[in-house]
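Here the complex is missing a single protein chain, while all its other protein chains stay put.
Coming up: chain A.
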Amino acid sequence: MKHITRPLPTITADNEEFWKSTKEHAAKLQRCNVCGRFWYYPGPVCHHCGARDYTWTALSGKGTIYSYSVLERAKGNPYENDVPIAIVLVRLEEGPVIMSNLFDYEAADLAIDSPVRMTYEDVDDRVTLPVFLPARA
């Protein structure tokens, strides 16, 4: 995977379990114990039904591309020398849609509904980001 100079997220009590799981290369999201649904991004209450009763649950890592955009010019931004960068919205098998980057792809992989799989980018001691690779048949 190519290098991208990234601004990094702030780790808080609301999301530390998520960032801990990505650091372990085994991403989890909150799954509601009342309605059974997952949500993204992490937060203190079920995004769908308002329950505060949830379990951090492992993801399959499988998803499909909902949309994509290849950033080619980003003057003034920290990653301006790292373009082109493929930015993707991935619909996870568990339901939520997550923004991330796609790496090591061929032109045909970058298409809406194409399957992708989650992998991990260890950025520094604190942060590992969930990123994606094509999931070719």
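Everything below uses one rule, namely that a contact is a pair of C-beta atoms (placed from the backbone, for glycine too) under 8 Å apart; a residue touches a chain by one contact, two chains touch by 3 or more; residues count from 1.
Methods note: contacts and distances are computed from a predicted model.
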{"item": "Choices \"ABC transporter permease subunit\", \"Fatty acid desaturase\", \"Acetyl-CoA acetyltransferase\" or \"DNA polymerase Y family protein\" - which one is the UniProt name of the chain not shown", "value": "\"Acetyl-CoA acetyltransferase\""}
{"item": "Chain A residues that touch the omitted chain in the full complex", "value": "4, 6-10, 15, 40-41, 47, 66-80, 82, 85, 87, 89, 91, 95-101, 112, 127, 129"}
